[in-house]
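Here the complex is missing a single protein chain, while all its other protein chains stay put.
Our next item is chain A:
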């Protein structure tokens, strides 16, 4: 009897790109839900819009590049990228910013570099940075956290704002928007206000901005679930959160009036989202176990530097992109010692 041959191992595989990405999406659910709870329908509208743009751009680019569409659309990587972009932008961002940012992310940052697996930079973060730099005013229009039970805007009002730029009658942008806690602190400290005063005058919760601390907690929960399911490894999140905690703790100990405490840093802005969902992006990050720790630590340090002294109140996107540039070098110098070989370099073949 004749048989077809195939290379070993023959044991059926347990994972697929589709499965990995799907689990990342599951991991994003608690944080997304928390954001929607505090910032209204706009978060969900943004997610749907960004995912639609991502899938459309991905399809278009695959067709242009004459690549099979189905396997690459169903791998869900475009969905993840669009989703992450949507979580990074303000909830009432005009639709055309999402369009430009996500389209740039998918077309330029992903496909011009070769598509899935070949992009040196995190596409969602590239898209976000393009939007922030191109449309600085619109990208800082955050609203104060409310609750979805009593939302600032109804669903149809939200659609009107995002797609037509029309605020409900009688409202002005100045009236509906408010700076994020990170913004408040950065600008307040810049004006010489003491930290305590800033905190008293802003919507703060237990450890960080009201709403933001719960959102970060929810992303932490989703991230821990991903760790538990072995979708991500612990090194990058631990490196990033550890470094952020240590460096901000150090400065806080030196001058508590001028630097927020480390817990505030960990539960503000995109810290947890960045640690578990962005710094862990395998394609653009480091690949070796030790390298991931270093990569994460670099992101954590840069986040602190940008938040404390940078031009932007939040620095996760820039920090990740800067470390993306370092990843190949880090990998080069963090190869693990191979079983049965003593220290590396000892018996190098030269």
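Convention: contacts are C-beta pairs under 8 Å (C-beta built on N, C-alpha and C of every residue); 3 or more make two chains touch, one makes a residue touch a chain; residues count from 1.
Note that in this section contacts and distances are computed from a predicted model.
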Q) UniProt name of the unshown chain, from "Ion-translocating oxidoreductase complex subunit C", "ABC transporter ATP-binding protein", "Cytochrome C biogenesis protein ResB" or "Spermidine/putrescine transport system permease protein PotC"? A) "Ion-translocating oxidoreductase complex subunit C"
**Q.** Touch residues of chain A, complete complex, unshown partner
**A.** 1-17, 19-20, 68, 71-72, 75, 77, 114-118, 230, 233, 282-283, 285, 287-289, 292, 331, 335-342, 347, 349
